[in-house]
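My questions all concern the structure below.
A single protein chain has been removed from this complex, and every other one stays in its place.
Now for chain A:
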Amino acid sequence: MAKRIDVSGLSAYYGTHKAIDDISMTVEPRSVTAFIGPSGCGKSTFLRTLNRMHEVTPGGRVEGKVMLDDENLYGAGVDPVSVRRTVGMVFQRPNPFPTMSIYENVAAGIRLNGGRIRKAELDDVVEKSLQGANLWKEVKDRLNKPGAGLSGGQQQRLCIARAIAVEPQVLLMDEPCSALDPISTLAIEDLIGELKERFTIVIVTHNMQQAARVSDRTAFFNLAGVGQPGKLVEIDETARIFSNPSVQATEDYISGRFG
């Protein structure tokens, strides 16, 4: 189910502007890796290169290699659509499809991936995914109501259910709690702890306590100045990054001395 991500020499561009420069790192399977760093340091851009969403942006371009076990996502002849079916994503703002019911939202990905599927089987997957996202109990009596009618935190868990319904290898989360209140945030964080048993999880966050709480490894990104590309400063065990980082800039950022 979960695969290792091995990035080497990866740079990403918006037109002629270089957003991230020469990043190499390994993301371990069945673990949570958190990306932290000041705004504009390219951590979201980097996240979006991991499922080839970066190139959807007009002018978006990527150089380098992303190996998912032994397959290069940027290899010749690799279809970005099939990459995104293997590497799921959850966004900053909850974005359930507004015209679809809760049930249809969860089923949306399966209908794309599998094409035809028997109703009973689909019911099963929808229930399993909603349970996996700790949402089943709250919505099981109103599966046919619009997904947009849920609270923000429930919508975000619905989006997680939608993402895991297609059984991806990797789950990318781009600041999944930044639009949520503390209680909903806690619910999502608990969920992340459960999901890492099954998936490789990468999470971008501005909340350092959150990174410390949920992640096994933490990567710190930084940029030299405005207009400069973002770089990976270091990646290490989360406990080590937050207690005894090997680079001074990491310690400065974590202790709030800049950024």
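Here is the rule we use: a residue touches a chain if its C-beta (ideal position, glycine included) is under 8 Å from a C-beta of that chain, and two chains touch if they have at least 3 such contacts; residues count from 1.
Assume contacts and distances are computed from a predicted model.
This figure omits one chain of the complex; the name its UniProt record holds, of "Cytochrome b/b6 domain-containing protein", "histidine kinase", "Anti-sigma regulatory factor" or "Phosphate transport system permease protein", is "Phosphate transport system permease protein". Considering the whole complex, the residue from A:Pro98, A:Gly152 or A:Gly193 that touches the absent chain is A:Pro98. Only one of A:Gly37, A:Gly60, A:Gly88 or A:Pro176 touches the chain withheld from this view, namely A:Gly88.
Interface note: of A:Met25, A:Ala108 or A:Leu186, the residue touching the hidden chain in the full complex is A:Ala108. Within the whole complex, the absent chain has one touching residue among A:Ser11, A:Thr33 or A:Asn51, and that is A:Asn51.
Although one chain is not displayed, chain A still touches it through residues 51, 53, 56, 58, 81-82, 84-86, 88-89, 91, 93, 95-100, 108-109, 112-113, 146, 148, 159, 162-163, 166.
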